[in-house]
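Below: the structure, in structure tokens.
Yeah, one chain of the complex is gone here, protein chain that is, but the others are all in their spots.
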Amino acid sequence: MTEMTIPIGPQHPLLKEPLSIELDVSGERVVGGRVNIGYVHRGIERLCQQRTYAQNTALVERICGICSHAHTTAYCQAVESLMGLAIPERAAYIRVLMCELERIHSHLLWLGVLAEAIGFTTIFMYAWRDREMILDMMEELSGGRIAHAANIVGGVRVDISPEQVELLLQRLRAFDEQMAFFRELIDRDRSFHRRTLGIGRVSLDMVHAYSMVGPPARASGCDVDLRRDAPYAAYSSLAFDVITADGGDVWSRAQVRLQETIQSVRLCQQVLQELPEGDLATRAPRRVAPGEAVARVESPRGELFYYVRSDGSDRPARVKMRTPTLPMLLALQYTLPGLETADVAAVIAGADLCIACADR
Amino acid sequence: MDATAIERTLGQACSAPVELLPLATCAELFVDIPSASLLAAMEGLMREHDLYHLTTITALRDGDGFLVLYHLWLGGGLTLRVRCSGAPPSLPSVCHLLPVAEWYEREVHDLFGIRFEGHPNLKPLLLPEDWVGPPPMLAEETP
Amino acid sequence: MDIAIRLLQVLVFPGTLYLVAMALFLNWVDRKLVALWQGRVGPPPFQPLADLIKLLAKEDITTKGTPAVASALLPIAAMTCTMTASLFVPVGNDVIHSFQGDLIVALFLLSFPSLAYFLAGWITPSVYGVLGGNRALLQYFTYEVPMLLGMAIPAVYSRSWSIMTLVDAQHGYHWHLFVLPIGFVVALIGLIGKLERVPFDIPHAKSEIGAGPLTEYSGRKLALWRLTVMLQTLVGINLLVAVYLGGADRIWLQWGFLVYLAKVVVLMVGLAFIQVLYARLRIDQMAEIGWRLLVPLGLLQMVVTIWIGG
Partner (left out) sequence: MALERIIRWARKRSPWVLHFNSGGCNGCDIEFLDAITPRYDVERLGILKEASPRHADILVCTGPVTLKSRDRVVRIYEQMPEPKWVLAVGACACSGGIVAESYNVVGGVDQVLPVALYIPGCPTRPEAIVGGIVRLLEML
């Protein structure tokens, strides 16, 4: 069989971001794969040490365009616990609202990218057209479609007026009807099934070996969700259920992400209906006593981990962030062998990689 | 995740009494482990508390040596703190126990210059291959 | 005098000028419809013409390692074959040249561009080009057979290998479509596979191997290749209309040409609709549909045709 190495190079129509994957192919079957990253490494951890705590929220938000709010939530929670600061109830609720809206738009973005990878451009267009509804909601709330600057250390900067609550609930209902189309697509569209069912299957012990997190882990039966296991912000007083599947293939991941979107819509509706009164933020001191703190947040792609250490000055001594895509990329390197070359695109897109997150 | 059982396991692994200190700031348990018994501690935890999730490995400068934190998840957050010093600072690699550590150790090696004995390929992960100069996180002045 | 008319026919009306204009128009219809069904606005009119002229005016890079002569000749050869094939296919109710057996010549000439498309990818040094070439070759074999079969069935049914006589045999509404529906479906899917349209656009799968065989081509060569693909679409549709849908039947007299145009556009709308509905197939699924579904169906229809004797 013809041995060949196919570079899915830093510039490739499948990838929105630079990532280099070399596939060793014999005939139409992949026999080996090497993933190397680092094209988007901007040394954010080093830059965080040169800025004050408040300035870092703007920097941390620009690690990744899709889950910017998750990053600021994790960072602010780490710094708030470092300062021993309790944020007001209303701020916790608004944080959850933005987190869930971001989860919905991230999953829809992923559905579009997967559809384009398997050549289903129509679904790419529909998914991204409906995603605009969510971006409108976020823009109306915080003024920004992608970088919202909603979080500040000590609370949130965004307030929701009663009319906005009404409008948002109405938009969420309209969005929910649109989601019915995608649910039906995932369940019944044969041409979607043919390219995703049983492809790139990941077993539960592979998930454990590579500490995989988020929807890909839950799609293989690993029932971990930080919103329920280690509730933060206002998740402890909200009702939602964690979606798991046990197929482990690209289709089960699509199923998990779609159901999660529905849970997120339910969560948003709960937050809007039970939004408590109160102010939005408590004042945060400029200098922080020496100490260290850890924060874990369930970002759209999985567990986002932040570690902040202070040395008494107004700048953090060390900020360490671990994004959920890193283990996913490592696991990808070991799940690619054995695939057909034509399925590689579906598996890479199915893994919902965010390279800007992974490289920091 | 019951702290006493973990304390007993780690105590056996490090053959010295070990104490889990809950962090004052958040629900995370820190424990200091001598670098020699790091592997034993990991195997103990994996064997008795079915540890499988290594969130990440954080390195930070502490005086002349380094502190390396292994953040684990056993239903709750647990961090093993290991002090490491020496001319070329080095630690035993854990990636034969937890394969995900392969990339975390490469990244710590990139940014802090800490060598991990027994690591399959300690090539740069995030920095370009032809990176010249000291590990970036140690450089004093901003470049 | 006769030569002047011949030249006029070859160069202007049913010949080059008309073909290029019609191919560009059909390409615009295709892109506009796909965009509208996807909720988008779609390209403005004359967009394919603008693309073509821009590409012709662009720098023509021949990468090191690509034989310059071959890479220049292939698109020209592919286009001339498609043009010559269209000599025998009636446009409206007149055809440039018709003889017994011109259906076979047309089909043979139409199959060469797909081979040239494979060679175009094969001679470029880029991995995507070679891979695209391999896939194009595999798809070429899998979909030439159903298409040839689909086109041959009406010929067997109406006992003639000349397209014009086939058109006349369908005079007055008994089109071959009504008599041989399975043959029409086999020919149509064969045509979609041959033109490498979604769901069979595997050789130039944008998300897997970039532009496939044409990855390394730019400027004039790329323009010629894109025009060839458009011409193939037009000639393929013309062939289907003539052989299955009765072409421009004499009973509509002078309106015959408009009816023929309507049929071509309706078929184009059908092709665009299929493009919106499906995801791209994998190479093995494509081969499976080709050999396990289309060829047996075609043979079944052939046996039925021979049995009912026409």
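Labels for the chains are A, B and C, by order of writing; each one numbers its residues from 1.
Methods note: a residue touches a chain if its C-beta (ideal position, glycine included) is under 8 Å from a C-beta of that chain, and two chains touch if they have at least 3 such contacts.
Remember, it's a predicted structure, so these values are computed and weren't measured experimentally.
Touch, as defined at the top, links the missing chain to these shown chains in the whole complex: A, B, C. The missing chain, though absent from the display, is touched by one residue of A:I6, A:V30, A:I63 or A:A284; that residue is A:I63. Annotation: of C:A35, C:V105, C:V127 or C:V265, C:A35 touches the absent chain (contact as defined above). Where chain C meets the missing chain, the touching residues are 31, 35, 38-44, 46-47, 49-54, 57-61, 128, 206, 210-211, 214-219, 222. Touching residues on chain A toward the chain that is not drawn are 9-11, 13, 16-18, 38-44, 46-47, 50, 58-59, 62-66, 68, 109, 112, 124-125, 128-129, 132, 145-147, 354-356. In the full complex, the hidden chain is touched by chain B at residues 126-128, 131, 136, 139, 142-143.
Operating definition for what follows: only the chains that are shown with their structure count from here on.
Inter-chain spacing, taken between the CA centroids of chain A and chain B, is 26 Å.
Within chain B, no positions touching two or more other chains are listed.
For chain A, the set of residues that touch two or more other chains is empty. Across the complex, chain A is touched by residues 37-40, 127, 131, 198-199, 201-202, 205-208, 210, 276-285 of chain C. The part of chain A that touches chain C in the complex is made up of residues 4-7, 12-14, 28, 115-123, 125-126, 129, 191-192, 194-195, 340-345, 349. Here chain B touches chain A in the complex through residues 23-28, 52-56, 58, 60, 69, 71, 73, 75-77, 79, 98-100, 102-104, 111, 124-128, 136-137, 142, going by the rule given at the top.
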